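Dumping the structure here so I can ask a few things about it.
Every protein chain of the complex appears in place save one, which is left out.
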Amino acid sequence: MAHFKIQNVTFTYPEERLPALSDVSLSVAPGEFVVLCGPSGSGKSTLLRLLKREVSPGGRMSGSILLNDSPLHEWTSREAAAMVGLVMQNPDNQLVVDTVEHELAFGMENFGLDRDVMRRRMAEMAGFFGLEPLLGRRTDELSGGQKQTVNLAAVLMLQPRVLLLDEPLAQLDPLAARELLAMIKRLNDEWGISVIMCEHRLDDLLPLADRVVRLDCGRIVFDGKPRDFAAEAWNRNDADWISALPSITRWAIEQGPQAFVEPPISVKEARLWLHKRGNPTQYAREHSNSTVEPTRHGEPLLSADQIFFAYDKHSPAVLRGVDWQIRRGDWGVLFGGNGSGKSTLLQLLAGIRMPQRGSVKWGKAPLSRKHSKEQIGAIGYLAQSPVLHYAHDTLLEDLKHAANRAGIQDAEQEARAMADRFGIAHLLTRHPHDMSGGEQQIGALAMILLAKPQMLLLDEPTKGLDPQAKKRLATYLKNIHTQGTTILMATHDVEFAAAYANRCSLLFHGEIVADGEPEPFFRGEFVLHHTYAPAAERTC
Amino acid sequence: MTDSFGFRSLHPFTILLYYAGGITFGMLLFHPLILLAGWAAAVVVNLHLDGGREWRRWTVPMAVGCLLILLMNPILSHRGRTVLYYFGDMPITLESVVYGMTLALSMLNLLTLFITYRLVMSEQKFLFLFSRLSPKAALVAMMALGMVPRLRRRLQELMLIQRSRGITVTEGSLAQRARNGTRIVGTLLSWTLEDALQTADSMQARGYGTGRRSGYAGFRFRSRDMWTVSALTACAVLLLGVWASGYGFMKVYPNLGSFRLITGDQVALAGYITYLLLPLGWEWRDRKSWRTLKYKM
Partner (left out) sequence: MNSKQLRLLSAKWVIIPIGIAYIGLAWLALQRGNSLLIGIVLVLLSMIPFVLRFERRERKARELMLIAVMAAVASISRIPFAALLPNFTPVTFVVIISGVVFGAEAGWMVGAAGALVSNMFLGQGPWTPWQMFAWGMAGYTAGLFAHRSTWRQRRVPLAILGVIWGFLHGWIMNLTLALDQWVQTHSWKAVAAKYALSLPFELTHAAANLFFIIVFGPSWIRLLERYRRKYGTLERLEYPDDAAYKPVEGGVSREASTVK
């Protein structure tokens, strides 16, 4: 059992005037599950990293951090490293060595443990996490969720008493995120490990946590029970606070000014609440606020005609005869489980991959390997990792390259104008790899839009974005859509889809199995309904 | 998968000893007939390990390499007394031809042995041995090994996306393509270095650098290793003795000796073949136990 006591901590990064944290005091009891939330730049990550000595940022700090009543810096390096475990956001980047077994052993080797001890712990942990079948595998072959589970298990090998989690769910699909979260809850319940977790979205977290701490501009602005947090957010009526709430709570709040005894924080509670109100069938119908109505009978802009695709001769086909049309004015959303081939289909439609059978047609002409001049600009594709779109030393050079390719006369001026429009003018001289994920995405979007595409394909554009960044992205996309660009995105984010799309499709087993307007789509799909319950609930 | 079966079940140290000896004697014993026999033995080992699949995959490059040596040697080296033919005014000598043939056989023997090495000495076993010699360098190798597949996938994605931006290695002039290729590799490098900062954090968070490290990877040195090491050493000592007393290689220059194997050479041949085939004993033993198991079932 271990507890943290943070007393009047003020922390300033080098070469910064304003402190990142000011006068933060917080105490975490043994076995507690604490969620740190707050907008980007609120200092929650800084606070979390200050608690982990080995990765603490450089800067000046006053106040004290006590772990089990002795200052953190007085602990011996080994004890401190073992006592506090840290799991970060990106599943790939935390993996150090080649196989799952080596990865799990890596921490124990650092501690110079005996082989017998290591083997015993390995057996225990592999059993607990069900990793036995994966031990001999290369970490590279695992799915994102499995990788993050390995990262978690690798940290637990050192038998920490406190687990720090820095947005561990942000890069996972909803299903994997829930599984990992359940695992974390079990560790907290059964092993009594204290958990301190940073997260933007509290959807599944709120019912599990013991306490919610909200930071804003480096100060603690809320510290209390999850339920009180929901009530506080409601009372404040502040968009930032509300955007952090689970969607089901937000939906309940939006139902009107009727007083809650307490706002529901899980789907189950929401059902009960509706039931108590007496009219469970009369759900608010939230219409999609997309700007252009779908044209049912319009000419298809881009169509897939019986496409088959496999990555190589010996692996099973990812797409098996996809027949699908996207019409002008659509804002389409493509759903599908992990590995269902959403990304592949998008890349085929964008013409950057070629199907083995069937064809993709732009208007009436098939997309060919050699793009004609008008095809180059016609379809814009934004990959899941926006960093893939950069190849130069500054954002400006990349934008200029894109402008040149689009055949714009004064490339530099147009690039700067575009950057202004997207609010990234201050980043123009920055190296693309120094920008945050959200900034990279907006930059890549700007590059694509320089070619004035009629159709924009986006692969999981909301993954890993905080609510503000998501809202900003939505605003840009809405603008583009209003100006007549057709949009198609693959996503797991049902809520985002429900709010903006005017057409939803489901890819399953290599085929499009459902296609329609959002409302009937969500009502009819049991699987989606089940998997994405909290968000889908809003539209039903 | 098959790591607990036959030859592959041996301790990495035993395997290292086997290959060190096999390669050393493959170079020391310079007699076409002995090398031919050694090559045949290596092929037999290949057939036992994976039915010769891997060996067949490499036949063409191996054959080309050996053919080149075979052809080149008489052209480059004009030593020897027995001139077979004048190529212009360049003498092609019998000795040089035979020497080239022996050299080619020696290379063939080595390469064939290395194909079995890849099957038997897995990366895990090699890294285990390497980490005994140099734990830090082995860790670097292990980290790079873990990174390569990830980087390869990223590189392919990068090439795919950049192609749609006109940065491609398949179109344009040679210089332009090379330029684009380097741009892509540079982007990958900078991206990876950025991400690797987090990996380094993850290492430190798990206590890297807090003191002496230990090694998890463990292979048990079993009695079958003991037997194998003893037998291999016995063979090696015998071979060394025979070689040191002047047997096991053929006199080529200045004039060709006889191909005939005298007693000492015969011992060398028998010793070398025994050495190469020794670990197959375990292969046969384990196979037999499977066969009896099958009958019972």
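Brief remarks follow.
Each chain gets a letter, A and B, in the order it is written, and its residues are counted from 1.
Methods note: a residue touches a chain if its C-beta (ideal position, glycine included) is under 8 Å from a C-beta of that chain, and two chains touch if they have at least 3 such contacts.
Since this is a predicted model, take the numbers as computed values, not measurements.
Which of A:Gly58, A:Pro133 or A:Pro316 touches the hidden chain is settled by the complete complex: it is A:Gly58.
Residues of chain B in contact with the chain left out of this view: 13, 23-24, 27-28, 30, 58, 69, 72-73, 75-79, 96, 99, 103, 106, 110-111, 114, 117-118, 123, 132-137, 139-141, 143-145, 147-148, 151-152, 155-156, 159, 169-170, 174-175, 177-179, 181-182, 184-186, 188-190, 192-193, 196-197, 199-201, 203-204, 208-209, 218-221, 226, 244, 249, 253.
Criterion: only the chains that are shown with their structure count from here on.
Residue ranges of chain A in contact with chain B, taken from their complex: 52, 54-55, 77-78, 81-82, 85-86, 88, 90, 92-99, 101-102, 105-115, 118-119, 122, 138-140, 151, 154-155, 158, 347, 350-353, 381, 383, 385, 387-392, 401-402, 405, 431, 433-434, 447. On chain B, the positions that touch chain A within their shared complex are 123-124, 139, 142-143, 145-146, 149-150, 153, 157-158, 160-167, 183-184, 186-187, 190-191, 194-196, 198-199, 201-218.
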